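Every protein chain of the complex appears in place save one, which is left out.
Right, chain A next:
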Amino acid sequence: MNKLGRGHRDKVHQFMTITGAGEKAALTVLKASDWHLDGAFDIFYRQPHAKSFIDVRHLEELYNKYKDPYADMIMADGISNLCTDLQVDPQDIVMLVVSWHMKAATMCEFSKQEFVGGLQSLGIDSLEKFRERIPSMRAELQDDQKFKEIYNFAFGWAKEKGQKSLALDTAIGMWQLLFEENRWPLVDHWCQFLQARHNKAISRDTWSQLLEFARSVDPTLSNYDADGAWPYLIDEFVEYLNENGIIQKGRMKEWL
């Protein structure tokens, strides 16, 4: 950076802010486009970016480091090691974001393709880079659109293979985790309600509709519409809230 002229340095900054690319990637692309920003964007977005700038061999090494000794994939132990190396709690929700980026099919598992491909598209080829990216990944949870994608991704990721619905315990765990970040005040009541009244697996529809519900219906339920085509479980939840006096006349007792 220091070797660059001031104009060039600004361009690199600008490029990085817009594309979110790393400094190295930015430099390479800018140089290739002869320091024209437009040209650089073209190049950057046209090719599956970053890929060419990542050393696949590093990724292979990284993969092999965590790979399960008995199968060609990273299993729970490997992930746990990875977490330790990343200085992240395995229970941390950021691992969900990581999995989302890797398009992982199942919880606590990364296939080689998922791991390598995922890191490649993230432009990560070393543990340090990985670690550096953790905060920005965590920040992605604050983006409504991304959160929604991650939330809906979580269903398929967390459920048992071959099952259509998500086991209740897992679902509750996921909800507590997810809504910890994207705070929904009724989440505890929701989980209590499910344990008390439902005690069955959760369907994909109910899962995805709950986020809609959490977002569009305010916690006092003042704008809840009984004819609003909510899954019956949510209708019953509302009933449960009213019955147990948790919500009274559009006011929530212990909230606020």
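Keep this in mind: a residue touches a chain if its C-beta (ideal position, glycine included) is under 8 Å from a C-beta of that chain, and two chains touch if they have at least 3 such contacts; residues count from 1.
Note that in this section contacts and distances are computed from a predicted model.
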item: "Proteasome subunit beta", "RNA polymerase Rpb4/RPC9 core domain-containing protein", "Cullin family profile domain-containing protein" or "25.3 kDa vesicle transport protein" - which is the UniProt name of the missing chain; value: "Cullin family profile domain-containing protein"
item: Residue in contact with the excluded chain [from A:Ser33, A:Gln176 or A:Ser203]; value: A:Ser203
item: Option from A:Thr106, A:Ser165, A:Gln192 or A:Asn242 whose C-beta touches the chain left out; value: A:Ser165
item: Hidden partner interface residues of chain A, rising order; value: 164-165, 203-206, 208-209, 212, 227-229, 231-232, 235
